[in-house]
Every structure is written in C-alpha cells, then in structure tokens.
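Before anything else, here's the structure in question.
A single protein chain has been omitted; all remaining protein chains appear in their positions.
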Amino acid sequence: MRAVRSILVLCLLLALAAGIYVFVAWRPAIAPIAPPSAGGFDAALVQRGATLAAIGDCAVCHTAPGGRVLAGGLALPTPFGTVFSTNITPDAETGIGGWSEAAFQRAMRQGIRRDGAYLYPAFPYDHFTLVTDDDDRALYAYLMTRQPVHATAPANTLPFPLNVRLVMFGWDLLFLHQGPYRADAAQNETWNRGAYLAEGLGHCGACHTPRNVLGAEKTGRKFAGGEAEGWTAYALNSSSPAPVRWNAPALDHYLGQGWDELHGVARGPMAPVTEDLHAAPPDDVRAIAVYVATQIGEPAAPPQPLERHAQKQAGRGKAAAAASADSQAVTIGAGATTGGGDGALIYAAACAGCHEGPRALPYGGIDLALSSGISGPSAKNLANVVLYGLPAAAGARSPIMPGFAAAMDDAQLAALAAYLRGHFSDKGPWRDVDESVREARSAQTAPVVNHAPAAPSDPTQRTTHGETQR
Amino acid sequence: MVKLNVNGRAEEVDADPRTPLLYVLRGDLKLNAAKFGCGLGQCGACTVLVNGEPVFSCVTPVALLEGKQITTLEGLGTVDKPAPIQRAFIAEQAAQCGYCIPGMMMRAQALLQKNPRASDADIRAWLEPNLCRCGTHMRILRAVRRAAEMMQTAQAGDAR
Partner (left out) sequence: MRSDAIVVSRRAVLAGSGALIFSFASTSRLSAQQQSPPNPGGAPPAPPPLPGSLSKTPFLDSWIRIDADGAITIFTGKAELGQGIKTALLQIAAEQLDADLDKLKLIAADTARTPDEQYTAGSHSLQDSGTAILNAAAQVRALLIAAAATRAGIPAEQMKTEHAAVVAPDGRRFGYGELVAAEMLHVQASAQSPLKDPKAYQVMDRSVQRIDIPAKVTGGAAYVQDLRPPDMAHGRVVRPPSYSAQLAGVDTGAIEKMPGVLKIVRDGNFLAVIAEREFQAIQAMRALAAAARWQETAKLPNAADLPAVVTGLAARDITDLDRHDPGGGAATALTALTALTASYTRPYLSHGSIGPSCAVAQLKDDALTVWTHTQGVFPDRAAIAEMLHMPPDKVRCIQTEGSGCYGHNGADDAAGDAALLASALPGRPVRVQWMREQEHAWEPYGPAMVAKVKASLDAGGRISDWDYEVWSNTHSMRPGTAGSLLAARHLASPFPQPEPKPIPMPEGDGDRNSIPIYKIPTARVIYHFLPAMPVRVSALRGLGAHVNVFAIESFMDELAASIGADPVEFRLKHLDDPRAREVISTAAERFGWSEKWRRVPGRGYGFAFARYKNLAAYCAIACEVEVERSTGRARMVRAVAAVDSGQVVNPDGIANQIEGAIMQSMSWTLYESVTFDDTRITSIDWASYPILRFADVPDEVAVHIIDRPGTPFLGSGEAGQGPTAAAVANAIADATGHRFRDLPISRERIKAAIGV
C-alpha cells in the first residue's frame, strides 16, 4: 500500500512538474495578418534591411541548392538529426506572409514561432536575440518585400523527445540570454558596432565556438573554434592557427573581398559569408574586422612564416616573372622531389606548379606556408580542398582549383597531408589524418562557389597592404 | 619508368613521375582524344577517367596513377565499333570545331556509367567544369541524353 501510494504521489508530482513546465513554457500564438503590401514599406528601411540580411546571411541557410531564394528547404545536419530551413518569403500559406512585425521580433528575440511553437537553435536566435528592435523592423521590411514563393520545407528528422518543440524551453532557460545588445562602455564605437554585428546578425560564434553535449555554445570558450558542415571553423581567439596572425585590415579585406594575400581565399561555408559581406556597407565590415581582430589579439612571437614567405617571394623573382608567359613559372629547385617520400613527390608534381607559382591571389595558389588549412587543428579542411577544389563560378571571375578526389586515393592524400603539415608548419603532426581524409571523402563536402569579387584587374588592387607587385 | 594501365593495357613509360598524364597520353602513348586546353584544370578539354571518375589529366601527375584504371575516349570505342556515347554525338552532330568534345564525352560517360537515368538537370550540373567556346551546348546536352537512352535500352536488352 505504501509503495502504491509512493508511486501515486510520484506520478502526481511528475504530472504537476510537467504541468508547471508546460504552463511556464507555453507561448501564445500571435494572430496571423494579411500579408502586408510591398509598397507600404519605406524604401530606405527596406534598403537597410537588405544590408542587415547580407550580414546575417539569411539567404544562405534559407535557400535550398537550386531552390528559390529564401524559400527554405536547406538541410542542416546536427548531431541530433536534420533540421530543414523554413520558407521566409512573404507567402501567406507556406512562408511568413502572415507574420506581424511583433511575431517576427519575437522569433528573433526569443526564438518563438508565430504560432507559439519553439524554434530550434539551428536558427541561431541565441545570436539574433541581440538585434535591436529598429534593425528587426528593417529586416522585417526587407523580408516582406521579397518575392513570395509557395514552398514547404521537408519535415525535420529529430528523434523523440527532441521533436517535441516544448523541450526547447529548457534549452533556452539554460542557454538563451535575451538581448538586445548592450554596448561595452570601455570600448569605442567601431568596436561596439563590430561586436553588435558579429555577435548578433553575423552569428560568427555559431560556427567558431565549440558546442557542448546539448548543442549549445560553450560558455567561456567563445571563438575557441568549432565546426560547420564538415569544415573546421578556426579559432578566432588567441588560439587562431593562422601562420600570419590576422589583423583588422587583413580581416576587413578577407571578409569584404573573399580573400586576403596572406591568408588565402574564403572557401567552404565562409565563401557565401564573404560573398554576402561584399554587399554589406564597408564600414560595417570594417567594424566586424576590428572586433574580431581584438578577439584574436596580438601575436605572441614574431611572425616567422611571414618572413619565410617574404624571402621566398624575393628569391623566386615573383615580381619579375611574366604572369602572361605562364602563371606557373617556377624557379629551379622549387618543389624538390628528393626526400620526404610520397608526399613530397605528390606535392611537387600536383601542387607546386600553382602553389609555388608567381600568380598573385586570388587567382594564384597560395603559398602553403601561409595556409591555415595546414596549420589548423586537423587535416579536415585541407582534405576538403584537395579533394574537391574550388569550382568555377558561373559567369563570374573567381579562382578555380581542380579537385583531386578521383586522382588521389586515401593513402596518397594522407601522405600528402602529412608531408604538407611537416614541411609547411611548425606544429607537430596531426593525429587522425586517415580519419579526416575518410570523413572528407565520404561527406562529399560539396564545395561552395566563391566569387572573389575584386579581381586584380582593378588597378587599385595591384598593390595590397602597401607592397608593390612589380 | 612509370607503370600505367590505360584502356585496359599495361603500359610502361619512361617519363618523369611529375609529368601530367595528358603529356604521357599524347606524347608517349600517341593518344589524340584528350586535349591541351589550359593546363590549369579550368576547361576540361583534357578529361579522362581514372577508376571510372573524371579527372583533369593536365594537372594529374602520373605519379598518382600506378595501379589505377585509366580510360580515354579511345578506350570506349572506335570508328568501326563506336560506343553509345560516340554514336550519340555523331547522330546529333554535336560538334563544331570539336576540340572540347572528347572531354565532354568522357565527363558524361562517367555520369552515365554511374547513373544511366540521370536527369537533364543532373547532366547540366555534371558538365559544369567543361567549357565549349563554339556554343555547341544544346547539342551536347541532346547527345548525352541520347546516349543515356541508348545505354538504358542496351541494359534493358541485356536484362532480358
């Protein structure tokens, strides 16, 4: 009898707890509205919304490959299952056409859908919560004036209990710190603008911060490095693996143009980010660069790879080599095949032609001593690039690198990776090279096209960072 | 000496292992189909198959290829016994200057070997790395579609 009563009491308490939970967690629906007419929005507001959407990369997640812009349907694999991005065009039935401005603001600030359901943080509302009311208003105006598309995203594949959206209340309680952004009085305006954009719409930490077992960004480990779609998102704090430390001008150029002379070309998930930022106001990009540069901090030791790179430049006679004779002109002795085994031979045969050639970035191959792909924590990014290359952009100037997936087997790629790590970086050998290679090949990480919009044909681009190319 | 398997034949070539496959195919093995278009992996005129997958032979050093099956257009068929893809390209007269065509055919062959039911959208996306300057694109697409149909019919025939 006592046992039964205990069980009964337990059940009652559980039910009570559940009831309290649901009571506290439940959010009301906001009544749908008729889709507002596009003409009813102020043009300047819509324009501002467009630039904010560029910084927030809305279209990147909310567009399926080959699908209509902002109509959703992109699969976002998570450790918990696959979440599909939703249709955020102003279609009344399948998009957000029926959302009032208040509903939109609530989604951004609290991660709650118009009908009161919780959104999954695959939509990074934990960052977008920082966006100010005014900016939300501008974003709303922008989205509501887009082309409505009738399209329904596939259903998410999340297991029980995660497919019960109400569980996100708990997650939000632990990990959502509702905004908007509050300025840091100790920092200047540019820094604060950069922080607001990077932490908010830019949601850099969503990729560049490691996550805990519950899928939330680890507190205290901001910008310590993370993962995105099969790529390593490098640390943007003092652990940045870049051989030449990033500074604000370099970041500014990279984010705005898609490449930097001493760091390479944006690839993988960063390619669409830089493509979008190319359309953003230059001051905003600069502010983000300033902010991120402060997170990375100053280098601890003098930049060795930079000196080595500069010496190589001079010795190669890069300035004099005829770009029009051959973009792969190489001094004798470069890419020696003696010693280093298979990896060295593969490098000399398949890579050195472009990567030791005189052609400047973004079209030429980067000097691998400058590559984060080689100094980074794993061989993953290197494997992705070597296997799949950089595909040609349709109808736009862009660097093209062939992929070697069919030409190289896993053993050859692993040997090459190990060689490059040993030859071009001061760090110890990677562990798990074989696994990185295997993962890269099976993931078939579809390369994202990068447009490197500022071609060196622009005369002002012949000199970068004060150096002359001649 | 580099050992290569080309079109089912074992070949031994006295070439620097750094030599891109294209020059070995053309210079040592006297095979004409794969062409020099850019040497940079940008145009696809040099496309051949390695273990059934398309590669740019202009940037693939022979050092990587020992033990792998290399297939060139010559390995698919001849003037007297053309393969489906060759028959299709002739039937559609899918060539103007014809220089890019072998690369197109090898690239398409890789797709059809894997997926003879490839859709038009699949074919288009698949051929993206290959350039044609004469503007023969529409015919190339028709020819690949036709080859797919030929291969499906042949398969159905074999299955019976």
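Quick notes
Per-chain numbering from 1; labels A and B assigned in written order.
Basically, contacts are C-beta pairs under 8 Å (C-beta built on N, C-alpha and C of every residue); 3 or more make two chains touch, one makes a residue touch a chain.
Everything numeric in this text was worked out from a predicted model, so none of it was measured.
Set against the missing chain, the residues B:2, B:15, B:63 or B:110 yield one that touches it, B:15. Residue B:127 is the one among B:55, B:70, B:127 or B:148 that touches the chain not shown. Along subunit B, the points of touch with the absent chain fall at residues 15-16, 18-20, 23, 26-27, 30-33, 35-40, 42-43, 45, 72-74, 77-79, 82, 86, 89-90, 93, 95-102, 105, 124-125, 127-128, 130-139, 141. Residues 46-47, 49-50, 59, 69-70, 142, 145-147, 316-317, 320-332, 353, 358, 363, 392-400, 453, 455-457, 459, 462, 470 are the ones on subunit A that touch the missing chain.
Please note the rule applied: only the chains that are shown with their structure count from here on.
Taking each chain's centre as the mean of its C-alpha atoms, subunit A lies 36 Å from subunit B. Taken in their complex, subunit A has these residues touching subunit B: 66, 327-328, 337, 345-346, 348-350, 353-354, 389, 391-392, 394, 400-402, 404-409, 412. Subunit B contributes residues 17-19, 39-42, 49-51, 53-56, 59-61, 63-65, 68, 121, 128-129 to its touches with subunit A in the complex.
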